[in-house]
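Structure in structure tokens, see below.
Removed: one protein chain of the complex. Kept in place: all other protein chains.
Per-chain residue numbering starts at 1, and chain names A and B are given in the order in which the chains are listed.
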Amino acid sequence: MTLETTDMQSLSRIARKSILDKLEKTLNRPQDPFKVSETMGVRRPHLTPVTQVEENSPEQLAILFGEQLKAVSGSYHIVREGEGVADAVLRHISQIHKYENNPECKNKILSWNPDVLNVSDLSETLERNNVELVVPNDLHEETCRTEASSIRVGITGVEAAMATTGTVSLGNGPGMNRAASLLPLHHILLVPQERLYQNVESWFEELRKQKIIREVLCDRSQLSLVTGPSKSADIELTLTLGVHGPRTVHAIIYRAPY
Amino acid sequence: MPIDIDAPYKSRIREALSDSNVRGAVNRAMSQLADRREKAVAAIDNDTMRDEAREIREHSIRNLPKLLRELEVNLTRNGCKVHWANTDIEANHIVKTIAQTCGTKTAIKSKSMVTEEIHLNNSLQEIGVEVVETDLGEYIIQLANEPPSHIVAPVIHKRAEDISKLFQKELGMEPTLDPAIMCEAAREELRKYFLKADMGISGCNFAIAETGTLCIITNEGNGRMVSSLPPVHVIIAGIEKVVSRVEDAVLLWQAATRNATGQDASVYFSMTSGPKKEDHADGPKEVHVILVDNARTNVMEKGYADALMCIRCGACMDVCPVYREIGGHAYGRTAYPGPIGSILTPLMNENLNVGKDLPFASSLCGACRDACPVKIDLPRLLLELRNDLSKQKITNPFQTFLVKSFTSLLKRPKRYLTMTKIATLISKLSGTKTNTFASLPSPFNRWTRSRVLQKPSAKTFREIREESHKQLKHKDQEMG
Partner (left out) sequence: MTPPKPNIDIPHPKVGLFVSCIVDVLYPKIGLATEKLLVSQGVEVVFPQEQTCCGQPAFNAGQQKDSLALAKNFLNTFAPMIEEGEISSIVVPSGSCAAMIKHSYAVIIEKYPSEELIRQHQVIEHNTYELSEYLVEVLGVGITPSHRPLENVAYHPCCHLLRDLKIDQQPRHLLEKLTDNKLLSLPEAETCCGFGGLFSLWNEEISVEMGLRKVRNLKACGAEIVAVSDAGCMAHLNGILIKEGHPCRAIHIAELIADNGLD
């Protein structure tokens, strides 16, 4: 610890005291610090979900989720009976290849650890078709980072998928890296139907019920709610996709266990 | 050419009103944003969402000390280093010290209004750190060396042509007006920085006390990059950002996105709770959280705690008819323009003189109050600020004198009657050819420069009424 850091820490402690003292003093004085008080700090115990729907069967939620994703420039495919998830992945990759005309698109996918992906024959099927799942080990390490940043397709699972907004929840974890959904131009989501929820609020409600909400957030170090491909409207409010994050997001929805 | 934001108020307004390019751009953008917002809030039970958002934010501000302590405990538990800063200088000092300790050469930033307030970029550049804005709009104004003009859409005052010229000059891009190609050029350039930066700096939209989680809203993904790729992540949060529970952040997130851009959900809502764990492949190794006051406690102390509930959605400026005409730069050198800015700017400066014209730059139409997702009574705050400025004698003395005289004449019925007699006399003396004045001496020339003014009537209402009642009485007497 250097002189600068000790100095910084003591300044911080002084600031902390000064800020908290000032706040407490202001809030405790008789005159209300608000010009207009609506609630005086009282709040209702349960919040109303911002979006709600009638549908609640997994099949209905799958379609709703897919359509919402499509509405924000994503795409989706619901795996039918007898169809393979890995095949659906392969089909989508060849679509991308047509669109991209880039050999790298065809051969490597930046991925979560296949064990975490819950699609049992995924790596074998892909390998048979010359597609390699690249699972990065340590993205702070230079060669790993260089390889990862050159791969144009990424594939991940989800913690949960929320139908009313077309949102998925992605967290960090062992075998679950952020890079796969962040660096590549194209992102493939593997969405098990059993992880579909009506809306974002119901997923958190479930976590709350199971008393794991803090655990999930903190263990994941970062939990991202992702809704479709990256976009910007900064230039004259014209919508452009793929500014920094993925340009395409494709969800493959299937019935698990698979 | 953007206007000189350091010029006095009147000249800023004049410059802004005479720049038809910027006015056109601002008008188009604000109309679109206001329309999108309108559709997004009409699609849900907006009244309930506003009530609940208001409850959450009022509760947060009324319980700030308790929630900040809870936040600190949980952030620390999660492995974050928590720092506190009274002022912009202290906050910058902390970031510089972290940068020096970590040997930072390049820092990437995602959009943060509080870092605009404290002028963080300049501060880091002073110690030789290269700072690159990664939000497309912020990146553009960084290249152009201009200040932002809107809190959500910082580059709304620029047309595609302006941005294209800029990219051609700075990035060697081919001439084009296609925003997709321009974005591609920016993506390529900024991707280099994302991958090599040794520090990521972001702001924070909400800080969840119960779990020690900081939430960042972006559509581009730069928020995720900044908080995931570099080994060090520094988050700078105004102390008013804290909320109690996870569900609060989830509701406020949707309130913010619907009101800011008309989206049901932003593309990314990153909830960061701490540095990476041992077995995570990526994520920052160090996370520093700097809780910044920078005059927020002053705002509360002065009795304007309402303004601290703001979730920075920008809806107020999207619907403001004044902002629509003058744009953001006319509000001067401040991180916050528009209605909320007209309240925060004078309050957050020690010298209430700064931005003293801003609370008066409003017709008090109330569109902002109706739009605000946390139901801040913005016109009321503006009126109270006007009252405070007047009490401190910081307002235009001529205006004060005029109003005092007018009031003094009007508070006594007899004086009022005398005044009306004078007014009708002036009117008669000015001739009967027209019933309007085309020009008048100061200060009423401020009216007649661009408008005609109705002349006082030859007889006031009460005179006419009295006469007609007398006539009726006569008639009754005659008939009776």
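Note that in this section contacts are C-beta pairs under 8 Å (C-beta built on N, C-alpha and C of every residue); 3 or more make two chains touch, one makes a residue touch a chain.
Just so it is clear, the structure is predicted and the values come from calculations on it, not from any experiment.
Colleague: Give me the visible chains that the unshown chain touches, in label order.
Modeller: Counted over the whole complex, the chain not pictured touches B.
Colleague: Touching the absent chain in the whole complex: find that residue among B:Val322, B:Ala335, B:Met348 or B:Ile376.
Modeller: B:Val322
Colleague: Using the touch definition up top, pick the residue from B:Ala29, B:Val95, B:Cys204 or B:Ala361 that touches the left-out chain.
Modeller: If we include the chain that is not displayed, B:Ala361 is the one touching it.
Colleague: Could you pull out which residues of chain B are in touch with the chain that's been left out?
Modeller: Those residues of chain B that touch the unshown chain are 13-14, 17, 321-322, 324-326, 359-367, 369-370, 380, 383, 385-390, 395-396, 399-400, 403-404, 406-408, 410-413, 416, 420, 423-424, 436, 438, 443-444, 446-447, 449-457, 459-462, 464-465.
What we mean here is this: only the chains that are shown with their structure count from here on.
Colleague: Round to the nearest whole Å and give the separation of the Cα centres of chain A and chain B.
Modeller: Taking the mean C-alpha position of each chain, the two centres sit 30 Å apart.
Colleague: For the complex, give me every residue of chain B touching chain A.
Modeller: 25, 28-29, 32-33, 44-45, 48-49, 52, 54-56, 58-59, 61-65, 68-69, 77-78, 83-86, 90, 93-94, 97-98, 100-101, 134-137, 140, 153-156, 159-160, 163, 179-180, 182-184, 186-187, 190-191, 194-195, 210-213, 219-222, 224-225, 227-229, 231, 239, 246-248, 250-251, 253-255, 258, 261, 264-277, 279-283, 285, 291, 293, 297, 300-301, 303-306, 375, 377, 380-381, 384
Colleague: Help me check something: in the complex, which residues belonging to chain A touch chain B?
Modeller: 2, 4-5, 7-9, 11-13, 15-16, 18-20, 22-24, 26-27, 31-44, 47-48, 50-51, 68, 72, 135-140, 145, 149, 164-167, 172-174, 176-179, 182, 200-201, 204, 208, 213-214, 217-238, 240, 242-246
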